[in-house]
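Showing subunit A:
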Amino acid sequence: MKSYLLGVAASVALSGAAMAQEPFRIGFLSTMSGVSGVLGQDQRRGFDLALEHLGGKIGGLPVQVVEADDKFSAADAVQQMSRLIDREKIQVITGLVASNVLMAIAKPALAKGALLISANAGPSPLAGPGCNPNLFVMSFQNDQWSTGVGKYLSDKGYKRVYFMGMNFQAGWDHTKAAIRNFTGEKVAEVYTPVDQLDFSAELSQLRAAKPDAVYAFYVGGQAIAFVKQFAQAKLDIPLFGGNGLSDPTLFEGQGDAAIGLTLGTHWSAALENPVNKKFVDGFVKAHGRLPSETAANGYDDVLMLDAAVKESGGKTTPDALREALRKVKYASIRGDWHFNTNQFPVQNIYMEQVERKPDGKLGLKFLGIAAKDVQDPYVGECKMAK
Partner candidate 1 sequence: MVEAALAARSLSKRFGSLLVTDDVSIELRAGEALGLIGPNGAGKSTLIAQLAGRLPPDSGQVLLEGRDVSALPAHARARAGLVQSFQVPSLFSSFSTLANVAIAAQAAHRHSYSFLRRADRAREYVEPARALIEEVGLSHCADRNVGALSHGERRYVELAVALAARPKALLLDEPLAGLSRAESERMIAFIGKLKKRYAILLVEHDMEAVFSLADSLCVLVQGRIIARGAPAALRADPAVIEAYLGDDASSGGAHA
Partner candidate 2 sequence: MTFSLFVEQVFNGLQLGMLLFLVAVGVTLVFGVMNLVNLSQGALVMMGGFLLATATKATSSYWLGLPLGIAALIVIAMLIELLVLRRLYARPHIDQVLATFGLMLMFNEGAVMIWGRDPVFMAIPAALEGSVTLLPGVAYPIYRLAVTIFAGALGVALHFLISRTRLGMLIRAGADKREMIQLLGVDIAFLYLMVFCLGGVLGGVAGMLLGPISAVTTGMGDPILILALVCVVIGGLGSVGGAFVAAMLVGMCDTFGRVLLPQALGAGTGQAIANMIVYLVMAAILIWRPAGLASR
């Protein structure tokens, strides 16, 4: 069993009253193995780092984290959800890096009365009609990054933009949001299969269309291949995208090809605030590179839970935590944000750019705020039960 008890040793040293404290048991359900395992791994690293920074406690309570691997499969995810809730009797589940996994477990887990706190996935159906009092998404909704990017492209005066994305829900959400928020001409809207290796055919088409700028939504290995091939094609066209197009987990794989990419994000490693600085420095020290956005969400998740548990007066039942989360205030690594009525965040979208740092490594330059207090466009469809 990959679970562990944090802060127990510390509480033993304390008074008898502290020893009697029930630990806060939390399920961490994420993609830990296979090709997408890199996401869950970085999320977990952020999560663990925050626990470390908080002395192994959340809201003053010792924490027991029970990890479950969804194997990036809906059927396995539901099975693991059942393990956490039915066997481990855990009522609060976080992690949830993959959209398909969150979509798959949302209904059965909520039916069992659990509280779900997504620290990454934010699919649109759950922001609209599928919203639920016990479902919080603390990271972002797919449309948000590209809302910022679309506005940024308009503000910077680009006239003709070529849009490309991976052919799945998140790809459609992101790309279409960028298009909606861009006021110029859409040259093309192209979707490529999720396991495509070679983009030469699409890049040849793109070159022939001569756009002013390109918006692309790619993640993981696809982002590496796309960004490299885009650079190798020597198109001399600026490339924009969401945070997934290039992040520090991909820097090594993308190399110089990533330099100059302009990215929209709800959080940046280059954001200047003390909490973020502590996080980024701590992460670099522990893992030798900048944290990714999934790591940041994992970290921020713990900070938010810490504040919520304090708010609830140490109660960790779904009901108590839900009420606490709805009014939670804490110093987030991404600056001020709050939950909307659909329990997805309302937050600023920043722009950052990949650049070579003086030490020779790739890093991120903060460009500024692209859009303030962005909410997702689905909130109106959410009829939240009380």
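Candidate entries met the following condition: all candidates are chains of the complex that A comes from, given by their letters.
Quick note on the criterion: contacts are C-beta pairs under 8 Å (C-beta built on N, C-alpha and C of every residue); 3 or more make two chains touch, one makes a residue touch a chain; residues count from 1.
These numbers were taken from a predicted model, which means no experiment stands behind them.
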Among 1 or 2, touch partner of subunit A in the complex: 2
Touching residues on subunit A, where the partner in the complex is candidate 2: 33-35, 37-38, 41, 167, 189-193, 195, 197-198, 200-202, 204-205, 208, 220-222, 224-225, 228-229, 232-234, 249-250, 252-256, 289
